[in-house]
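Complex shown without one protein chain; remaining protein chains in place.
Now for chain A:
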Amino acid sequence: MHNFDFVKPSSIAEAVKALSNEGAQALSGGQTLTPTMKQRLAAPSVLVSLTGIAEMKGVCLGDDGLSIGAATPHAVVAAEAAKHYPALAALAGGIGDPAVRNRGTIGGSLANNDPAACYPAAVLGSGATVVTNKRKIAADDYFQGMFTTALEEGEIITGVTFPVPEKAAYVKFNQPASRFALTGVFVAKFKGGVRVAVTGASNNGVFRWSEGESALSSNFSGAAVAGLKVDAAEMIGDLHGTPEYRAHLVKVLTKRAVDAAR
């Protein structure tokens, strides 16, 4: 790791200002950035911690849904969202291990947009809104491919607001080594229809399985997707699974998520 300066602002405005410095980099839970720096693959000159900003922390049920501060660790979401949005809480409680869940944050996960991360599936599957210091971004506009988002330079995620569905579930199939999602499917049933978001599987990052959504919107049961076939063309193929295997898992996990939804 190279040397760097460290600042820990207590307001969003101060954080934005600190990030305008040359070579500054936002640090939330550090679950990706810190190992990258240790391997000397990243060398920011200033780290701007976002974990000392009170307004970016906490879980709160409001009129728009469940709002979660961007700097809220997974473990807090797992505990505090449980009574409002159990599927989301369960997803947060299944990320990594206790150490990861006590450090890693929802904002950090979304800003990084790892193609195998869990949170993007919940955000896209819920049709949540990503709130930044500048604007509100609909989930459908936010995710733009592997490690790519709608965020602009210096823009900070301050929170996420989740509409709470009637029923939802997230089912993750672990990559055996990292235990990230080899494929993970988040299914959410709203009054107006069903959303199905898939992480881990696609070369384009998290995506909505629209064919599955329409089948489930007319019949919310595992059987509804049994006859569908998921196209393997855009799926990831690596040591841990072929594109065909991941395509297959999308269907299996969707079915299981529907069965588990509550």
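We take it that a residue touches a chain if its C-beta (ideal position, glycine included) is under 8 Å from a C-beta of that chain, and two chains touch if they have at least 3 such contacts; residues count from 1.
We take it that contacts and distances are computed from a predicted model.
Novice: Out of "Actinorhodin polyketide putative beta-ketoacyl synthase 2", "ABC transporter-like protein", "Phenylacetate-CoA oxygenase subunit PaaC" or "Xanthine dehydrogenase family protein molybdopterin-binding subunit", flag the one the UniProt entry gives for the chain missing from this complex.
Specialist: Result for the unshown chain: "Xanthine dehydrogenase family protein molybdopterin-binding subunit".
Novice: Sort through A:Lys57, A:His74, A:Arg208 or A:His248 and give me the one touching the missing partner chain.
Specialist: A:His248
Novice: One chain isn't shown here. Among A:Arg40, A:Lys83, A:Lys191 or A:Arg262, which residue touches it?
Specialist: A:Arg40
Novice: Provide the residue numbers of chain A that touch the chain removed from this figure.
Specialist: Contact residues on chain A toward the absent chain are 2-3, 39-40, 173, 176-178, 182, 239-242, 244-245, 248-249, 252.
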